[in-house]
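With one protein chain held back, the other chains of the complex are shown just where they sit.
Take a look at chain A:
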Amino acid sequence: MYRIALILKCLLWFLGKWDVDLTWLPYFSNPYTQYNNIKEAKYLIANNYNPYSSDGIFQKPLLIYGLIIIDNDLVFLIADILICFLVAYLFGAKQGYRKSILLFYHLNPIIFANIILKNTNVFDHLFMLLTIFSALKTKFLSPILFGFLLYLNPQYFIIFAAISVIFRRETETTQKFALKLVGFLLLSALTIWCLLYISYQITGDWQFIEKTYIDYYFPKDHRPTIGFLWALFSGLFSKYKSLYHAFFILLPICYILPLYNLFVKYAKREKEYLGFMIGVSLFCSFLYFQYVSISDLVIIFILLFQRYDWLFNSLPTIVIVHAGCLILFLGGGLQLIWTDSFTGNPNFTFFQVFVSYVFYVILVSEGVREMLKFRTIQKTEEKEKIKDKGEEEKKLKDEKKERKVIDDKLKED
């Protein structure tokens, strides 16, 4: 079934005339992911200028130069298909779940619009999944891929919690685990340094660091996005901006240890928790980022739904539909009122994003709570089973003793 959907999607992409400009769609692309930046960089490079002299190009040098050299839109379709298969392969332990991921992904118009828009965050998602894949399968590539992922988007540092869980699962002693982690971090740092140096060689100076890593957190764009902090930073006084930025950049790092603690206890043997853990980690990290695009949220929700069977038991499941409607329909509508007329209050856009995020926060935190309870129930049941087994054995032993005593008595008699 999903194969048919995939073939239809590819045919639609190949045969459809996709010169239409979809950049008017709210929330689908933002200044960090838009393909317009690649076009701008291409033009400046063709005229012998450093593309990072201009404002507004946030993609990293290797990505820009890579896309200019490849110069074929097929790379976005290939990346998209790879992402889908990686998600299904890595996290779709149950057959039914695997099929539903593939169908949901390929039949999703948001994902298709993302391919048409040629948003460059598709490569961030791809490298994230490749990092997890290599952490599970081929160990030596994982630090290199993690370094590449951080080079592309530092916000993905939160994946380190999931990688720590994978490593802990596979090492017996704490010392070996610590050595493995330190080695991993050192290799990743080395990879990042090499990539930065190559970027310096390509662009000719270090200007790209200021534009793509520092200005990254201080953009001056005004298009509202579904990033929770957009409204906060857009309306903040300059005096306090640096303080808040420093605070919100560092806060995702504080999540790494709690997330590791949460999942290492329960994910030691079961692979299914890994996808859910990564979904929760990404949500924690992107909550503190101003510019979240809708495709980022789609990936997060696919991963969060991994444990859908027990999620349906909890109340927040119902709000997913509400949140989705709020973002796409009500939010889009209000966005058009504000952006097309500048007469509405931009706080309308903020409040509908805020309400959606309240629901997402409840969803994620209650999802984790239910997962822990579920695991606690499982553990309790296991313990009770063991206890019952023990009691049964004791009973049998007692019965045997009684029988022996009766037999002995009979013998005496």
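We adopt the following convention: contacts are C-beta pairs under 8 Å (C-beta built on N, C-alpha and C of every residue); 3 or more make two chains touch, one makes a residue touch a chain; residues count from 1.
Following the convention adopted for this analysis, contacts and distances are computed from a predicted model.
Chemist: Choose one: "GPI transamidase component PIG-T", "Aldehyde dehydrogenase (NAD(P)(+)) ald5", "Origin recognition complex subunit 2" or "Mediator of RNA polymerase II transcription subunit 4". The correct choice is the protein name in UniProt for the chain not shown.
Modeler: Matching the unshown chain against "GPI transamidase component PIG-T", "Aldehyde dehydrogenase (NAD(P)(+)) ald5", "Origin recognition complex subunit 2" or "Mediator of RNA polymerase II transcription subunit 4" yields "GPI transamidase component PIG-T".
Chemist: Among A:Asn72, A:Thr138 or A:Asn261, single out the residue that touches the unshown chain.
Modeler: A:Asn261
Chemist: Check the options A:Leu236, A:Ile249 or A:Val298 and report the residue that touches the missing chain.
Modeler: Reading the full complex, the residue touching the unseen chain is A:Leu236.
Chemist: Taking the entire complex into account, which one of A:Leu107, A:Ile249 or A:Val361 touches the absent chain?
Modeler: Within the whole complex, the residue contacting the unshown chain is A:Val361.
Chemist: Considering the whole complex, which of A:Asn72, A:Thr138 or A:Thr380 touches the chain not shown?
Modeler: Selected residue, touching the omitted chain: A:Thr380.
Chemist: Could you tell which one of A:Phe127, A:Phe167, A:Phe208 or A:Phe228 touches the chain left off the display?
Modeler: Within the whole complex, the residue contacting the unshown chain is A:Phe228.
Chemist: Which positions on chain A touch the chain that was left off?
Modeler: Counting over the whole complex, chain A touches the hidden chain at residues 36, 39-40, 42-44, 47, 49, 53-56, 220-223, 228-229, 231-232, 234-238, 241, 251, 254-255, 257-259, 261-262, 280, 284, 287-288, 315, 339-342, 345-347, 350, 354, 357-358, 361-362, 364-366, 368-369, 372-373, 376-377, 380.
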